[in-house]
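Below: one structure in structure tokens.
What follows is part of the complex, with its chains left where they were.
Chains here go by letter, A and B, matching the order in which they are written, and residues are numbered from 1 within each.
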Amino acid sequence: MKLIVKTGICILLMVLFLWGHTANPLETKLNDDSEAMIKAMEWQEQHPIFALAPTDWTNGVYYKGLSHASVVTKDQRYLAALKTMGYRNEWTPLHRTHHADDISISYSYLYVSTTRDKLVDLQPTKDWLDKHLIEPNEWNSNKGKGIAKTLWWWCDALFMAPPVIAYYSKLTGEKEYLDVMHKYYMETYDLLFDQEEKLFARDLRYVWKGASDDIKEANGEKVFWSRGNGWVIGGLALILEHMPKDYEHRAFYEELLVTMAVRLKEIQHEDGLWRTSLLSPESYNHGEVSGSGLFTFAIAWGINNGLLDRNEFEPVVTKAWEALRSCQNEEGMVGWVQNIGDSPKPASEDSWQNYGTGAFLLAGSEMLVLKESN
Amino acid sequence: MKLIVKTGICILLMVLFLWGHTANPLETKLNDDSEAMIKAMEWQEQHPIFALAPTDWTNGVYYKGLSHASVVTKDQRYLAALKTMGYRNEWTPLHRTHHADDISISYSYLYVSTTRDKLVDLQPTKDWLDKHLIEPNEWNSNKGKGIAKTLWWWCDALFMAPPVIAYYSKLTGEKEYLDVMHKYYMETYDLLFDQEEKLFARDLRYVWKGASDDIKEANGEKVFWSRGNGWVIGGLALILEHMPKDYEHRAFYEELLVTMAVRLKEIQHEDGLWRTSLLSPESYNHGEVSGSGLFTFAIAWGINNGLLDRNEFEPVVTKAWEALRSCQNEEGMVGWVQNIGDSPKPASEDSWQNYGTGAFLLAGSEMLVLKESN
């Protein structure tokens, strides 16, 4: 009897033990959202990357992610990295003052400036914004007709510049910037928003003119790029984060976020992640992180800020966030990010980019807020 | 019988195995002092942080730690990091030539200059020191009366500038710097050293004037800040490291180190670490690393250099170092560091700062020397 008991205990221990052991591969994945986010940041900091310069849009997106993670988590590792980056870049945006991409990085400078007096030099940001928006230039008198004459002629621009402008307006109290932002935002909206599909064309090439050579997916659908729409709805959340509650045009932005969220909910893949071609998922039938991360961020932000019904949308982002987490490897690298581009293309387990990590951090930050409010 | 034996072996193996398994969390801690120090440095290098600039006092302290670790261990990973930092900063101190904090970083430049000819530009350090000490300025004719007129009016300054001055004087052979250092050191000593408690007030605010509004802890004691006193005694060890054995005022510095060490021994907490408020440990009743690390460094240095009795003081630093080691997590991060401040405040497991890592490296270096001499 004693022997049987002992043997039973032995087997029980073995089972427990083997269960623990075979579970090891799972355990190597990071267990905690906050830790997963920190690991993503640490990995990215150890693998700096740029397309044009350390202040280009790719880093702009990434450091927007760090800024938001810093605000939400208060973990000083984010702020430390942001300060190091800003100092090295002398708090300058990239040089092309007509190109929305090049001001994206200033979002992080604006954030760092709120953490300590006299540390950040915001003059280069102001100079850039003034040349882009205020001083006479070839877009100031523009009526929004055609690519050549629209300041923000591609939907990505709505993530790159407007959140910076809204933030700058908030910190300086100068409403003029917000008003000019709204003018240009509406031009882009009129140009690229598809009222039927409730999604944005990436640029005029993808807006159907009813001509025989309108660009179509193989299945006959219009081309709606996942990341392109991520730029728009992610940008909306960041704009609304800084726009005064009583701003006269605020409702437009809130409604646009809700409209897009409703549409995105309909076309979410059952595995939680969106495909790079939103209406032709079969083109590249795997989840993609940069678009899905931005969607998750924006929808979670919408729930957290009372724009979206929690019961209806929490399952969307919970599923998406779990799937996003599974795209991160044990070292912290966030994979399945579509490379730099301007239309739907595939990704892979090993395709990483700083802006993918940025989208991951934005999503994770709002998921932390959402979970904490449970 | 065979069955029983087999089962017995099985259980024995299980026990051994489970013992190994549950021991895992302990094993993940670093086993070796040198390895713990390297990990601390590697983690910190991957998480650069500054308050004002990469050459500010926080980095000054950290790179003092690296310099000392490099001298003691000869591990070229320290020197590699020091050279990279110095090169990026163009071997410049921070710009405020009246502020002792801003020359702290030059200690590391002086050290690197000893490792290779013509690599380090010491001119910016010389220029800074000359403006601070030699050229006519508003402190040169000062009699040490009051905060406004004392060059080093806060005790932290005694760690920031004097070790740099002593080192510079040694390398150049110019005794004048040491003499001026001594003059200013005595002014600060006269201002802030409490002859009764054998500890330093952080600044004049904490020196009792016998007035009803003298600042007191809840328990009625004077406020003696752990890190503030760490700056002083840690600075003493670094000064003595470079001061000529026959310097006329050397005895003063040696005696002050011994006096403070004796007092610190009395008030060490039984867990090995000092509290942020030395005479009111109950205010924040947990060990703090930056102060305790500096104490451990200075006392171990005192033993290693024949100023302190080994039998009496080795148990103090052995206990302290073991406790300091337990404040480092598996990744190398040294926690339990009080944030930037000027008086006792709490720390936490997750509160890290580069100067905490610096104190850890200083302590570890002298503990290696101590253990090697056993």
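Please note the rule applied: contacts are C-beta pairs under 8 Å (C-beta built on N, C-alpha and C of every residue); 3 or more make two chains touch, one makes a residue touch a chain.
Since the structure is predicted, the reported quantities are computational estimates derived from the model, not experimental observations.
Peer 1: Tell me how many copies the full complex contains, given that 2 of them appear here.
Peer 2: 3
FYI, only the chains that are shown with their structure count from here on.
Peer 1: Can you work out the rotation angle that lays chain A over chain B using Cα coordinates, in steps of 5 degrees?
Peer 2: Resulting rotation angle: about 120 degrees.
Peer 1: Measuring centre to centre with CA averages, how many angstrom lie between chain A and chain B?
Peer 2: The computed centroid separation for chain A versus chain B comes out at 42 Å.
Peer 1: Touching residues of chain B toward chain A in the complex: what are they?
Peer 2: Per the stated touch rule, the residues are 3-4, 7, 10-11, 14, 17-18, 21, 46-54, 350, 352.
Peer 1: Which stretch or stretches of chain A touch chain B in the complex?
Peer 2: So the residues of chain A in touch with chain B come to 3, 6-7, 9-10, 13-14, 17, 20, 42, 45-46, 75-77, 80-81, 83-84, 87, 116, 119.
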